[in-house]
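The other protein chains are all here in position, but one chain of the complex has been omitted.
Chain naming follows the written order as A and B, and within any one chain the residues start at number 1.
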Amino acid sequence: MFFKLIPTTGQPLYLQLMQQIRHAAETGALRDGDQLPGIRTLAEKLVVSPNTIAKAYSELEHEGLLELRQGSGAFVCVKRRTRFLADQVHMARRRIRDLIERLRDDGLLDQEIRRAFEAELLYPPEIVTKR
Amino acid sequence: MTNEPVILTRALAKSYGNLAAARDLNLSVARNRITAFLGRNGAGKSTTIKMLLGMTRPTAGSGTVLGKQITNTTESCELRRRVAYVAEDKPLYGYMTVEQTIRFASSFYTDWRRDVEQKLVCDFELPLHRKVKMLSKGMRTKLALLLAFARRPDLLILDEPSEGLDPVGIEYLLQVLVALSAEGVSVFFSSHQIGEVERVADHVCILDKGCLLMDTSLDQLRQFYRRVDLVFSAPPPEREFRISGVQRIETSGRQMCVFASENAEAVVERAHDLNAVSVEVAPVGLRDIFLETVRET
Partner (left out) sequence: MLWYKAWLETRSRFLTCLATLTLFSGIFVHHAQALVRPEWKSDFNRLLFVNQQFLVIMWVLAVVLLGMGGIVREKAVGTSSLTLALPASRVRLLGVRVATGILQAAMLATVPWIAVFFVSTFARKPILVNQVLSYVLLLIGGGLVYFALAVLVSSLVAGEYTAPAIAFGVVLLGAIVFDSWLRQFNVWRLVTGDFSIDRGTYLLSAHPPWTGILASLSVAVLLLLASAIVVQRRDF
């Protein structure tokens, strides 16, 4: 399993890891029953604090994506909800693709589009609804 | 196993004549975490660590390490049994050989792990029968670190551990720190390598001129510390943006840059209320956060 955690984006590392594990489950890189590396192993491999890994695994266990078995490790259990999410993501990507096409037609450069997305994403959801 | 902090100080202070190396320090380092201690040279990091280990007597205040009073000679000796420490200059006895050094150090601790020691001697390629004064600087650094890593203490304190190591060595060092942390060792280290700190630390404390300026989790910083770049048609007064959480405001013509450790949303709202032409929010890396925090006002 390849994960890449970037400390300088505005997102806690455990959230990044959670997203990447979820993404792997959605795309099928991780299937039902697959075993993820132990906390210590993954921490050493990614060179991040084991607390990050532990928190990510723990949150994902809460969500139902992972099953933590004492002594054996973390196992993936892809449920129907996750597959439903995968479909959502799939549709979202199509909408984003169309939007990007239109922005490019308007004359925006890819760099500018990326920055605009990132800037908007840093707004917490509460502010967006107020607007 | 209690949940009490591994390091807890109350109004700890140290002055050398007129110079205050530490002022009113209220440090609280939690168990089972990797905590980084950042500060400029001369900020008081080494002095603080020395006070914690009983090498220097505080001028005021008190503290405990692993629940033991740092100012009590007997308790200080007891706590050192459960603490591994490597000073900034990686001290070693020049007249001992590598093997003698290891035998000497291991004789003091029940938590010594011979299997890890042998693995490290192998990985570091340390010549067992050579005297320490004949070793290269890199080898000396590795040996000094080995004396701490071949143990399983409750607390590991490192002062600038990556100094003297090449990038491969630094990577190895971080992996060892992470591995020890996974085994339940609390890690407290000071470093100038902010990039490394950003990768492995759970928590960060920033010290400047003897005062503790920041004590937060890195996740908190990543999630909430923001830089808001604003453009207005006419420069607005800075006082509009002096809201809670704002660390610094810089204005240049019609542009304004606001650094907020939290509550960036309020800054964005205010900007919209004042009809900002452009509002951009961006995260701030730890290096910039550090520079911001210690800069002279």
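In this section, contacts are C-beta pairs under 8 Å (C-beta built on N, C-alpha and C of every residue); 3 or more make two chains touch, one makes a residue touch a chain.
Keep in mind that this is a model prediction, so the values were computed, not measured.
Colleague: With touch defined as in the header, list the contact partners of the absent chain among those displayed.
Modeller: So, taking every chain into account, the missing one touches B.
Colleague: Among B:Pro5, B:Gly39, B:Gly54 or B:Pro236, exactly one should touch the missing chain; which is it?
Modeller: Answer from the full complex: B:Gly54 touches the omitted chain.
Colleague: Decide which residue listed in B:Arg103, B:Arg130, B:Arg242 or B:Arg295 touches the omitted chain of the complex.
Modeller: Going through B:Arg103, B:Arg130, B:Arg242 or B:Arg295 one by one, B:Arg103 is the residue touching the chain not shown.
Colleague: So one chain is hidden, and I want to know which residue out of B:Arg80, B:His203, B:Arg222 or B:Arg270 touches that hidden chain in the complete assembly.
Modeller: B:Arg80
Colleague: Residues of chain B in contact with the chain that isn't shown?
Modeller: Touching the chain left out of view, chain B contributes residues 50, 53-57, 73-74, 77-78, 80-81, 83, 85, 87, 89, 91-93, 95-96, 100, 103-104, 107-109.
In this section, only the chains that are shown with their structure count from here on.
Colleague: In the complex formed with chain A, which residues of chain B make contact?
Modeller: Listed in rising order, the residues of chain B that touch chain A are 32-34, 171, 174-175, 178-179, 181-183, 198-202, 218-219, 222-223, 226, 264-265, 268-269, 272, 279-283, 285-286.
Colleague: Using the touch definition from the top, list the residues of chain A that touch chain B in their complex.
Modeller: Of all residues in chain A, those touching chain B are 7-14, 39-40, 43-44, 47-52, 115, 118-119, 122-124, 126-127, 130-131.
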